[in-house]
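One protein chain is absent from this view; the other protein chains keep their places.
Each chain carries a letter (A, B and C) given by its place in the written order, and its residues are counted from 1.
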Amino acid sequence: MESVQHKHPPYLLIWLYLFLLTAAELGLAFQLPIARNIKLLLLLGLAVWKALLVAMFFMHLKFERWNLRMLLIIPLPLAVILVLAVITEKIW
Amino acid sequence: MTTANTDAMRPPFPAERGVDAYNTKLGMWVFLASEVMFFTALIGSYIILRFGAPGEWARPGVVLNVPVTAFNTFLLICSSVSMVKAYASIADGDQRMLKIWFLVTIICGAAFVGVQGFEYYHLIHRGFLPSGVREGSELAELVAKGTLSEASLGLYGSTFYTMTGFHGFHVTCGVISMIYLYFTKVLPGKYTQQNHGGVEVVGLYWHFVDLVWIILFTIVYLI
Amino acid sequence: MKWWLPAPASTFAGPIDGMFTAILIITGLAFVLVESGLIWFIFKYRARPGQKAYYTHGNVNAEYIWTAVPAVVCVGLAIVSNHYWKQIKGRDSVPAGAYPIKVHAKQFEWLFTYPGPDGKLGTDDDIADVRNKLHVPVGKPVVLQEEAEDVIHSVFIPVFRLRQDAVPGMQIRSWFIATVPGEYDMACSQLCGMGHYKMHAKVTVQSQADFDAWLAKAAQGDIE
Partner (left out) sequence: MTTVAGTPHVGHAHSDDRSFLRKYIFSTDHKIIGIQFLFVSLFFLFVGGLLAMQIRWQLGFPNQPMPGGKLLPETMAPDGVILPEYYIQLVTMHGTFMVFFAVMPLLVGVYANFLIPLKLGAHDMAFPRINMASFWTALLAGLVMLSSLFVPEGAARAGWTMYAPLSARPDLSGAGLGQQMWCIAIVLLGLSSILGSLNYITTVINMRAPGMTWFRMPLSIWALFITAILGLLALPVLSGAAIMLLFDQTIGTHFFDPAAGGQALLWQHLFWFFGHPEVYILILPAMGMVSDMIANGSRKPIFGYHSMVFAIIGIGFLGWIVWGHHMFVSGMNPTLGSSFMVTTMIIAVPSAIKTFNWMGTMWRGNLRFHVPMMHAVAFVAMFVIGGLSGIFMAATPVDMHIHDTYFIVAHIHYVLFGGSLFGLFGAITFWFPKMFGRMMHQGWGKVHFWLTLLFYNLTFFPMHILGMAGHMRRIYDPTMYDFLKPYQPMNQFISVSAFLLFAVQAIFALNFLVSLFRGAKAPQNPWQDNGLEWTLPNPAPHGNWERVPNVYRGPYEYSHPNATEDYLPQSQKLPGDPEPAAASRASQGREA
């Protein structure tokens, strides 16, 4: 029962982060007049950041052993390979 | 005899263990790995189709109602927090707070589904269909004025409804299973400090659904 | 009935048949090695009273060898394949000045459009939509500009060793040089619906003069 022993992560603080990041995304998407490509990268970066916060703290991945983390990491390269390969198709 | 042990929060003994996780938790993680691939098929198709789309993709906010969905995003994030608070409560042995936080999660989740239904209703009313734009609708006028490019609207509708629809389906499944757990396990006080695997496992699923939405919200509504 | 590839009639046939033969020899050797080994073991080591199997968990050196040899052979084949692949299908492989013919595939026929005297497609003097008859001059690079109207079809001319899908929504170019005059079959090799089997065309390879004469006649509507 390891999970009981250690202190709980500051869940409300992470909620605040998520809230602020979402607000930042909205502002970025609709208010900031910057180049589209940069905007796209920033938005994706923010989305990944939020997703990581959820996975690491809410899903406790930060506190799991590496072999359990591997389970969720395995499909990710496959997903990337699929999308990248098919997109190169369109670029030629 | 065989099933008695699966809900307990320890790996089955005596056995060689690959990971330090009890069966239902491990099973849920494995299931989530396959869910990643399912959403890969949907989101990947969206990215690929958008790359090769004829005509300009509709700019964010023109077709979709972003403020409503931003509120919905907020709801889902809140439900994720309340879920993890419910888990933390029972891990500390607090039955009362478990009941409260679990109920908050269910309400937020159900509200999300409701808002999404509302959103769909309005989109269809405005003429936005999975197959594209309905003749003579509000969006058709925008197309006529040149605000929207019609060429890619068919793909826009296809991908939008499929991705958000399947996400909504997952949320609905989550809400239903949480309601079931609420009445069969949470209210009767069957979860304890030592045995609350159900809360953790349904929580994993719920956070995953939240995580998918975080990605979807950005790439569908904001980009 | 021939127990081999069809008679070659394009410049691709040489390398493709050569590779086929080379792979056949390599795989044939592997086949003979494995099957004769199996048969030999089956006889030599069959159970006999009093015989005990040799207790071993393997031999690392032997395993290195039978990992390395197939790996080297396969990588070698990959290099050779890629060499010819680039010549045949590569992005820039179509020779400049290749004679263009548009292939419009639809359920269940082929429509060929030949450029008129100006040698360009998409102009007024095109000889459009010649049904199921592909005529090409011998010894001259020809580039097929394939498009499909409804579903995926596939241009397949066995004697040329040429196969290329025609995909709706895509413009795909595919080229060859015919080497032997004659009349050949062309088929659709991608399941395209109920009439897939009858979607065939006749390919006529003829000298430049004959081809020009045919083209002139075709311009008058006589495609026979």
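Keep this in mind: a residue touches a chain if its C-beta (ideal position, glycine included) is under 8 Å from a C-beta of that chain, and two chains touch if they have at least 3 such contacts.
Everything numeric in this text was worked out from a predicted model, so none of it was measured.
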Fill in: Neighbouring displayed chains - absent chain, whole complex
A, B, C
Worksheet entry | Which of B:109, B:127, B:154 or B:174 contacts the chain that the document leaves out | B:154
Discussion item. Suppose we count only contacts with the excluded chain; which residues of chain B make the list?
Written reply: 1-3, 5-6, 11-19, 21-24, 26-27, 30-31, 33-35, 37-42, 44-45, 48-49, 52-55, 129-132, 151-152, 154-155, 157-159, 161-162, 166
Discussion item. What does the interface between chain A and the hidden chain look like in terms of residue numbers?
Written reply: 74-75, 78, 81-82, 85-86, 88-89, 91-92
Worksheet item: Can you list where chain C touches the absent chain?
Response: 1-6, 12, 15-16, 19-20, 23-24, 26-27, 30-31, 34-35, 37-38, 41-42, 45-48, 51-59, 62-63, 66-67, 70-71, 74-75, 77-78, 80-82, 84-86, 88-91, 107, 150-152, 154, 156, 158, 161-170, 172, 184-185, 187-198, 200
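The definition used in the following text is that only the chains that are shown with their structure count from here on.
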Worksheet item: Which chain has its C-alpha centre farthest away from the C-alpha centre of chain A?
Response: C
Worksheet item: Measuring from the mean C-alpha position of chain B to the mean C-alpha position of chain C, what distance in angstrom results?
Response: 48
Worksheet item: Cα centroid separation between chain A and chain B, in whole Å?
Response: 15
Response to the item:
Shared-interface residues of chain B (touching two or more other chains) are none
Worksheet entry | Residues of chain A engaged with two or more neighbouring chains | none
Worksheet item: In the complex of these two chains, what residues of chain A are touching chain B?
Response: 1, 3-4, 8, 11-12, 14-15, 18-19, 22, 25-26, 28-30, 40, 43-44, 46-47, 50-51, 54-55, 57-59, 64-65, 67-68, 71-72, 74-76, 78-79, 82-83, 86-87, 90
Fill in: For the chain B and chain A complex, residues of the former touching the latter
9, 18-21, 26, 29-30, 32-34, 36-37, 40, 44, 47-48, 51-52, 60-61, 66, 70, 73-74, 77-78, 80-81, 83-85, 88, 91-92, 193-194, 203-204, 207-208, 210-211, 214-215, 217-219, 222-223
